[in-house]
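Shown next, in structure tokens, is the structure this report addresses.
The complex is shown incomplete by one protein chain, all other protein chains being positioned as in the whole.
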């Protein structure tokens, strides 16, 4: 096992990793930008090191500085968290060249799954269903017209190198195809430096359902069930839950075994997530794979009892998985609300000093947060300041528990999305579980 | 189900009950003494009412004021928490006479189990093992001498009306019996207004193991496994855990079925605890029954996934238990540390203003506490200010998790027992699970 | 400094986040404090819990039971309820109230009844006084220590 790990991240995920390390008796090194010296991950790590100025590009995304920090502190491994360098195959490769263990999948896996077209090809080979459409770059409008006619409208045009909803265009009729195609290509070029796009069948009112998988370096892969992340605003997840309220045991098994098959096919050796669209008839289609730990991993931890970060560290250290698929048991229901430093209804950022802080407590309530009273939320980084997670026997009870926990949560001095979540928890459609990824665009809170 | 409940308590247990009520959509009434208007249970309840001045006897123990408060607020039921009026059969009776539902067992059950001699007789009838000795008041030193000779030294003399270790005397040889007998009687008289004492075999280096039971008004009783509460100082529990690290599955089953049999014998209809002494050979002996919810109930909630307070409220409302014995599954290990406003090694009280507060968070960490930053811990009431509870896969992992959570916990301005717990979590004997109720008297921290 | 200057000054100060302003003269001493002074801190947890509407009425703490004009209050005193219960102004629904605004009572005179657990507890005046204001409505709940009468000691 590792003796010392450097955490190449900040905020709640850095704290999450530090906590896992402390419980594993692994020393921790926090890295931080010069404006982040008061951050909680810096205070709670065993060592800390300033790696650059405020802009992420010069600090948290500065591979050279991070590797250098690992070297001067004798860290054996680097945990990239999520975001920043976590899906940067080149960084993972450099770690390897410098003799530092990158806690994540192999650079080859990251490259393969990071390229949406190759990822689609890969999963198709093991039988995972995908939405009809191309798995290759669509070069011309003529080609696009033909494909759209073949698979039928509506279709969606997506950037090959894209993610998070950027560069996507839905086309409902042939009339608007040409404009949308051109726009998608230029957005892809602007956003990702690569104009390549592909076209697939557009799934109406789908749910976003994803499978957590976990592999080791000995060829074992298991899944930890699904998460439903349909509550999204502009493709940003706001609320996640496990299990998915509409998934039948049969579909769960099928989705899980596809996910495991896809991961095994590429010899995937870390934690990861395979995202699916689920339509109203119980059909599901591969969307993409995230080759890192996700923001919403806690809901899976709550229902399985498995500490995903610890297992991820263990498997990076070469240890075999401690669980077989048959050991995995689901208990109860879990919901996570992402609390952002934003206006709760306009979602405009609200950085600033926290002046009054009291998190909720009691049975079934978990808070993953790196803020504290008088901490200053900085404008340079992500607005996620806390994850409030509840666990209860049933979904109904979990919603009630989330409501009361949100009511207890005090964060003063800045605006947060707590009032938004309070309304969602009282929304009839949400309570009935009748939501899809377009829910927030339709609903009036 | 009830629509409104009055909570006749304060501190963390009042908050615990309010949280359960909120999740059950039951309105809550907090009562408080005049110095407690800033207390968190007052702030979080739907209504609050001042019932008297600071001394408990005039407020939280003032049955008349509490009933009156329930009447003016139209509360249908009163939850007594633990301590204060929770084991006062007369109060439960008055509630009944006033048409208010007392959330607890019947007054008859409370009286029966509150009298240690009658309690021993009752459980003996269903076969529960007790330590050899009298089950009746020992009136004279001659009688005492004879009994002690029959059961063999060492023996322990206990007050019939006692509890919490007061009025107990251990006698190792005939020479000291007379003095101890006289002292025990006068302490019993002074402490409980009743000089009656009984004598039983003294069990050396026992563990304190207790079974949580849960009954309804339809004759159903189940148990939720055991808790080990061997870490005590002067008979006050400081750390509790579930499951007991040395209990075999066989003994667990036996102990559980005895507890259920005893509770069924008296038609017990609420939550309660049956306490046993467990010796080094796996023999166990009934000690007493607590006819209320206990401070340490959360560790059982963590390993069973059952919300004990909600079930208690449901069964008081006449609903049948939602679980059969075969539904109860244990998962992982849980530990609770009681954090008191006391000097961590001298245990002298340390009331005062909290000036800096930040509770720990993350996976498997639960905080049950009614304190907040700038809250003033009052000298009038119990020194328990927070319960820190962890849950993990194994006992070893739970200890590590507790350590890191204690390290994260910031309570400034007053002294707390956090440093005491930090040392215990690193103590070799504790880690090995090799402790008994005399552990703290022997160990040098 | 005249009243107009003072007014301007007050506005100046209150329009900012200044928490303390001192000024001496003969000749000059100015102290300005702002931001997070020590007096600010205790705002931490409690204030966010807005009192729910009902208890704000039913359970107003003693110090909230104040008269609208605190400056003239000095000469008045309050008589508080010694127990929690229901406040009644008269011995029975169809009899006259014990006292009205303006009544003068002697020490030992009954002022009202607080019912607790079906018992009618008569609350007596402890000194001769004039009733200035009756602070609770008939049949309203009262808390321990809650002000029920504002009186002028005679």
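Residue numbering begins at 1 within each chain, and the chains themselves are lettered A, B and C in the order written.
Here is the rule we use: contacts are C-beta pairs under 8 Å (C-beta built on N, C-alpha and C of every residue); 3 or more make two chains touch, one makes a residue touch a chain.
Worth saying up front: this structure is predicted, and the values here are computed from it rather than measured.
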Option touching the unshown chain, where A:7, A:49 or A:78 are the choices: A:49
From A:71, A:396 or A:429, residue that would touch the chain that is not displayed: A:71
Among A:153, A:192, A:323 or A:372, residue touching the chain not depicted: A:372
Residue numbers in chain C that touch the chain omitted from display: 1, 5, 8-9, 12-13, 16-18, 23, 27-38, 40-41
Positions on chain A contacted by the hidden chain, ascending: 34, 37-38, 40, 43-53, 59, 64-65, 67-69, 71-73, 98, 357, 372-375
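The working rule: only the chains that are shown with their structure count from here on.
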By mean Cα position, the chain sitting nearest the middle: B
Chain whose Cα centroid lies at the greatest distance from that of chain C: A
Separation of chain A from chain C, taking each centre as the mean of its C-alpha atoms, in whole Å: 54
Distance between the centres, which are taken as Cα means, of chain C and chain B, whole angstrom: 41
Centroid distance [mean C-alpha coordinates] between chain B and chain A, Å: 43
Chain C residues counted as touching two or more neighbouring chains: 44-45
Contacts with two or more other chains, residues of chain A listed in rising order: 357-358, 373
